[in-house]
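Of the protein chains in this complex, one is absent; all others appear in place.
Per-chain residue numbering starts at 1, and chain names A, B and C are given in the order in which the chains are listed.
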Amino acid sequence: MRKAAHNCEGKMLRYLWKSLKRWRAIELGPIAQVFRLDRSTPVTRNGGRRVRQAGARHRRWLAIPAAPASQPYAPTGAVPAPSQPPAKELALIVGVGPGYGYALARRLAREGMAVVVAARNAVRLDTLVAQIESEGGTAFAYGCDATNEASVTGLFSHVAAQHGVPDLVVYALQSFGPGLTIDVEVPAFEEGWRKNCLGSFLVARAAARAMLLRERGTIILTGSTSSLLGRAGHLNLAVGKFGQRALAQVLARELWSQGIHVAHIVIDADIHEGQGREDGGPQSDPEHISETIIALHRQPRSAWSSELDVRPWNEQFWEHC
Amino acid sequence: MRKAAHNCEGKMLRYLWKSLKRWRAIELGPIAQVFRLDRSTPVTRNGGRRVRQAGARHRRWLAIPAAPASQPYAPTGAVPAPSQPPAKELALIVGVGPGYGYALARRLAREGMAVVVAARNAVRLDTLVAQIESEGGTAFAYGCDATNEASVTGLFSHVAAQHGVPDLVVYALQSFGPGLTIDVEVPAFEEGWRKNCLGSFLVARAAARAMLLRERGTIILTGSTSSLLGRAGHLNLAVGKFGQRALAQVLARELWSQGIHVAHIVIDADIHEGQGREDGGPQSDPEHISETIIALHRQPRSAWSSELDVRPWNEQFWEHC
Amino acid sequence: MRKAAHNCEGKMLRYLWKSLKRWRAIELGPIAQVFRLDRSTPVTRNGGRRVRQAGARHRRWLAIPAAPASQPYAPTGAVPAPSQPPAKELALIVGVGPGYGYALARRLAREGMAVVVAARNAVRLDTLVAQIESEGGTAFAYGCDATNEASVTGLFSHVAAQHGVPDLVVYALQSFGPGLTIDVEVPAFEEGWRKNCLGSFLVARAAARAMLLRERGTIILTGSTSSLLGRAGHLNLAVGKFGQRALAQVLARELWSQGIHVAHIVIDADIHEGQGREDGGPQSDPEHISETIIALHRQPRSAWSSELDVRPWNEQFWEHC
Partner (left out) sequence: MRKAAHNCEGKMLRYLWKSLKRWRAIELGPIAQVFRLDRSTPVTRNGGRRVRQAGARHRRWLAIPAAPASQPYAPTGAVPAPSQPPAKELALIVGVGPGYGYALARRLAREGMAVVVAARNAVRLDTLVAQIESEGGTAFAYGCDATNEASVTGLFSHVAAQHGVPDLVVYALQSFGPGLTIDVEVPAFEEGWRKNCLGSFLVARAAARAMLLRERGTIILTGSTSSLLGRAGHLNLAVGKFGQRALAQVLARELWSQGIHVAHIVIDADIHEGQGREDGGPQSDPEHISETIIALHRQPRSAWSSELDVRPWNEQFWEHC
């Protein structure tokens, strides 16, 4: 009896929440305020003590709150004095998670690059940074919501001020919620697009703006099987990943001639994250994918690539997400 | 002197407006309100006198304001009594503008279909409806903001109640604002995506939900060269159109087996809108494109097409927008 | 014991034949004669009594033996006097077999076109011609080896002399021998390419040469899933069909602006030939595919299509041959 009441209550709450997440608009004459409620997205605030000491120049940025953010955070790793030029190449990976992002960061550090890793929750990246430093590498972790313009702009300002302009920027975020199209809710549809496409636009635009001054640099966008094929149940992923591929094509045509190498890597694979697939199927070792990222970054500019696929030797072709 | 002051004021206003259009978020504990200001989008309200008489059932829908909307509007054309089954096939075109949409509506009416045309400003469609009726056809105009979920849901409820479930739904909206990626502002980027992709999702999802009960119907999404190629300066168009193509692929795989024919038509052409191109170049006659829409709709189901291109005989291949 | 001897003999014969089928070259100074043995390909000779009466002009062609050919053959159906202009549109289908070719011929005849059907063995087409004529249509059968230049040139000369220039030419031949690449023998590899690609070149070139004088006409090349995807075990089919797709793209770019509509139809389906699939799976009714061929031929020229796919509503996408 109580359970039935509880169920009913839960149903009403879900209905209410679904309704609150809908876009609404309040008309104010020729102007409208468009809004909806969403879950708060906690993003680590890049305002730790050590960073604040880095200079007054940085303070202005801190005044603009990057996003719905929470815990103050001191980026891990030694901060180099901004006045001296960076001795190492600098890589920035946005959307770093276990598996692909972690392995790429470690591999780039072993390649001799200073690595900035960014994720919404930068605290979680501390272990990664510690690990890289224990291996003799250089790494810094920052909080960033890649789907939020101010947060991305802030990240790039911060990185430029503290570490210089990145030589290599990788967008590593991917988001997938399966479901048939008729069942897909608008907030989920938009959320998928924001993570798979809008974020890559924000990051690539910021990277391009920074790199154009020096007329060099590499921007790599990470795609998947769903960048090329819209399969049943994969709407949320495919719409964003197709859009990201469009972005990669446009950027390559706009930026290559300015000296900036834009490339799109299509990962047609399940990526190993320290545990095997439930079905025991084949997986790509993210360190192996990283070899190809490095090869792309190292390509001499008379023979650049704009797109390539990767998958394990023992995997079916184009059967993945 | 006054001009300089005026310029300066204009600059400040533009800066202010640009800033107001940015997404902001107010945190309310675990929940955040995400909002930004936008220009008010006037959408014709489908609440005219004649329609309101159509039944109490409709009233509930009217109570939910579809979108930032303005002038009340009585849909043009005779409304059939909802109780009697529709004698004609019913077509619904969303995003009807001069050129493609207008010609398609006229052509479908001549084919013997009752045609519902929807655009943000339904008042502008009165002439089209009158023209179709003067040619002996049947047409109705409705206001709908295709990028607004409530507006699209409302349109389909209304059409279902007044005219029945459409046999053919065509998404005809396209939006393009040229510009290099580094100069593209987030609101323009999102706006392009909403018109080129989100709208087609909302319309196709509503169409699918309605058609699934009868296990038949045709949904056609209108793409362009930028559905296949991301060219320099075409970011806003390509990101949305690539996404719409993903949607078309996913929908075809999900809906064909339910009896619903989903097809993607790639218009690699400038469309004639009553005036020639400035450069005197070749154009597609939209009535001619309509022949192919009809052929797709008429395809027997053991040999359906999912994608095709159209362009004039004297046009370059894949050189268009 | 005898069986073993027999086996051994068979093995030797197979080995010998395999060896004889290999290309050889005899050098004659700066010139070489390239040759190999092959099975004789019997092609119906279009030299029946009625045709020979048609005029001295034709005799010259008859003097050039079309190909390794055999039985003399009088084309079925009444031959119109070549002096009077054709009252009906004329269609020519090359590579007519049960299923697709047969159904297309019948459907085009019902559409009011005079239909010329060509296959290596024209005698087998008599029933088809009789059937079309019993339905009130007009049809003629000719022998032609589509992979042999003289045979194709001869066919077109003959058709031009007897029936006029075709308005629609369809290349309908497909050949597939499965097998892993390491096991594929050169003669089989070449044979697949000749039927799937060389033949379509010969036919399309002859059609283009004839149509260019009138600046109108439609050429349709028939492709399959393997025109787009090279799948394991499908080498012989895919190499030819990819090549044919290249031909279709080149031809469209060269001929559209001359008024000739070239289109490539990708049949991603098993085609019904009067009996269901062994696995009970879905099939395309070839009459239904023919509807799309007609729609392509009827497209007004300001909105031509260059490529489209067809498959049954209940079939998987791109899982076919």
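The rule is short, and it goes like this: a contact is a pair of C-beta atoms (placed from the backbone, for glycine too) under 8 Å apart; a residue touches a chain by one contact, two chains touch by 3 or more.
Predicted model only: the values in this text are computed from it and were never measured.
Trainee: When the whole complex is taken into account, which chains on show are touched by the absent chain?
Mentor: Computed over the complete complex, the missing chain touches A, C.
Trainee: Write down which of C:9, C:215 or C:254 is the residue touching the left-out chain.
Mentor: Touches the omitted chain: C:254.
Trainee: Touching the absent chain in the whole complex: find that residue among C:172, C:197, C:220 or C:321.
Mentor: Hidden-chain contact among the options goes to C:197.
Trainee: Which residue from C:9, C:38 or C:215 sits in contact with the chain not drawn here?
Mentor: Of these options, the touching residue for the absent chain is C:38.
Trainee: Hey, which chain A residues sit against the chain that's not shown?
Mentor: Against the missing chain, chain A presents residues 249, 252-253, 256-257, 259, 261, 269, 272, 282-285, 287-289, 291-292, 295, 298-314, 317.
Trainee: Quickly run down the residues of chain C that touch the omitted chain.
Mentor: Residues 22-23, 25, 27-41, 67-68, 148-150, 180-182, 184, 186, 189-190, 193, 197-198, 201-202, 204-205, 208-209, 212, 226, 229-235, 238-243, 245-251, 253-255 of chain C touch the chain absent from view.
The rule is short, and it goes like this: only the chains that are shown with their structure count from here on.
Trainee: Which chain's mean C-alpha position is the greatest distance from chain C's?
Mentor: A
Trainee: Validating interface symmetry: for the copies chain A and chain B, is the fraction of residue numbers used by both over half? Same or different.
Mentor: At the contact between chain A and chain B, which are copies of one sequence, the residues are largely the same (over half shared).
Trainee: Let me have the rounded angstrom distance from the C-alpha centre of chain A over to the C-alpha centre of chain C, please.
Mentor: 52
Trainee: Would you kindly tell me how far, in whole Å, the mean C-alpha position of chain C lies from that of chain B?
Mentor: 43
Trainee: Counting only Cα atoms for the centres, state how far chain A is from chain B in Å.
Mentor: 32
Trainee: Counting only residues that touch at least two other chains, what does the list for chain C look like?
Mentor: Residues of chain C never touch two or more of the other chains.
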